[in-house]
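Note that one protein chain is taken out, while the other chains of the complex remain in position.
Chain lettering (A, B and C) follows the sequence in which the chains are written, and residue indices restart at 1 in each chain.
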Amino acid sequence: MTLAMDIDALGRFLDETFPQVAGEIVIEDLREGSLRSRLSVTDRHLRPGGTVSGPAMFGLADVSVYLAILAMIGPKSLAVTTNCSIDFMRKPQAAADLICECRLLKLGRVLAVGDCLIYSHGVASPVARAALTYSIPPAG
Amino acid sequence: MTLAMDIDALGRFLDETFPQVAGEIVIEDLREGSLRSRLSVTDRHLRPGGTVSGPAMFGLADVSVYLAILAMIGPKSLAVTTNCSIDFMRKPQAAADLICECRLLKLGRVLAVGDCLIYSHGVASPVARAALTYSIPPAG
Amino acid sequence: MTLAMDIDALGRFLDETFPQVAGEIVIEDLREGSLRSRLSVTDRHLRPGGTVSGPAMFGLADVSVYLAILAMIGPKSLAVTTNCSIDFMRKPQAAADLICECRLLKLGRVLAVGDCLIYSHGVASPVARAALTYSIPPAG
Partner (left out) sequence: MTLAMDIDALGRFLDETFPQVAGEIVIEDLREGSLRSRLSVTDRHLRPGGTVSGPAMFGLADVSVYLAILAMIGPKSLAVTTNCSIDFMRKPQAAADLICECRLLKLGRVLAVGDCLIYSHGVASPVARAALTYSIPPAG
C-alpha cells in the first residue's frame, strides 16, 4: 500500500479542515503506517501549575492518528473517532512542544486503529500514550 | 461521607482554577458521589460539519469527574488524571449544550474512579461515555 | 424496540455457543437494553490471595454485554468484541458469586456499545466497571 497523500497535501488538508489547530500542529514525518507531529505549546494549552492540559494532549493524539489514516485512504473519506483510551503518565513541560509518534495498527474496511506516544520535546520518557479507533464510512 | 464543598464553593473553585472554562461549564446538580454539569457550546467547541469536537467532550468529562471528587475530599488536594477511556457514540448537536452526568465509583486513598454519560441537551440517547481515573497525592 | 430473545432462549443460546461457561454464567434479569448476570465463582476463577482473576471478570463482562446485544438483534448475528476498557476497583471476595449489571448505550447498524458494573454478591460497592464495543457484521 502506498501513501494516498504526501506530507504537503496532508498539511494543507489539516489547515483547511481544522482551522482551530492550523499553525499549531505540524506534521514532521510521514511514512506508510506512521506519522510524527508536533504541537506548538502556547498559553492556551497550559493548565495552572505549568503543564499542558489533558484536552490538548487528547486533541493532538486524535488529529495525528486521523491524519495517519487519511494519508493512506485519501482526503475524501470522513472517518469518525469512536473510541480513545489514554494514559497520562508524566507531567509535560510547560515550555516545550509536544511530539506525537503515531503508528497505524489496523486499517480495515470499517474500522481503523492507531496508537501513539506523546513526548515533551527533548525528554526521553513519554508523557502520555493513547490508542484510538475510527469508524470509516462506506465509500460512495 | 458528607460533601466537603457545596455547589457554590465548587463553582468558585472551578472559575479560579480553570479560567479557560470559566463561564463555559456550570455545575447543575451535586450529591454525594454524583454531579451533573453543563457545557455552553460555542463556536470554539465546534468542528466542521456542525458537531462538538472530541477534545471539548473529553474536557467536559475530565473536569466534571474531577469536581465530583473534590466535592468529597475538598479543594486542597491536587488530583491528577491518569487514565481516560471514552466512546463517542453519536454525533452531538451543534446548537445544543452538552449535559454531563457523572458518578463516583471509587474514592480510595490513592486512586479515584468515576464515569459519565454525556448528552446533547434535550436528546434522550447519550452522545458519549467516559471513565476516568485520578491519582490522589498523599496529604501533607 | 422489543426483545428478539427472551431470557430462556438467551440462556439456551449461551449454553450452546459458549460451552466453556455453560452452567457458570446465568442470566438473572433481562429487559430492553439491560441485563443482569451471575457468575458462579469456583476454584478455577480464583487467584492466589483469595480473589477472582481479572480474566474471569473480563469474560463475564464480555459475555454479558454480548448477550444484551443478541437479546435485541437475535441469535443469528455474529457480533465481535472490538474494544474493552476495564477498571478493577476493589478486590472481589473469593467466596461470593459475581453479579454483572449491564446496559446497552448504543445499538447501531455497525457498532454496539455497552457498559457494566460488576459486584461481589451482597457487597454494595462495585469491584469493576467495563465498557465494551462490538462490531456487528452486515446481515445476509
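In this text, a contact is a pair of C-beta atoms (placed from the backbone, for glycine too) under 8 Å apart; a residue touches a chain by one contact, two chains touch by 3 or more.
These numbers were taken from a predicted model, which means no experiment stands behind them.
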Contact residue for the chain not shown (choose from C:G23, C:G54 or C:G74): C:G54
Residues of subunit B in contact with the chain not shown: 82-83, 85, 110-111, 133, 135
Absent chain, residues of subunit A that touch it: 85, 87, 89-90, 105-106, 108, 113, 115, 117, 125-126, 129, 131, 133
On subunit C, residues whose C-beta touches the chain left out of the figure: 17-18, 20, 44, 47-49, 53-56, 58-59, 62, 78, 80-89, 91
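The criterion applied here is as follows: only the chains that are shown with their structure count from here on.
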Remotest chain, subunit B as reference, centres from CA atoms: C
Chain closest to the middle, measuring from C-alpha centroids that were averaged per chain: B
Chain centre separation (subunit A, subunit C; CA means) in Å: 33
Inter-centroid spacing, subunit C versus subunit B (mean Cα positions, whole Å): 27
Centre-to-centre distance between subunit B and subunit A (centres being mean Cα positions), rounded to whole Å: 23
Residues within subunit A bordering two or more other chains: 82-83, 85
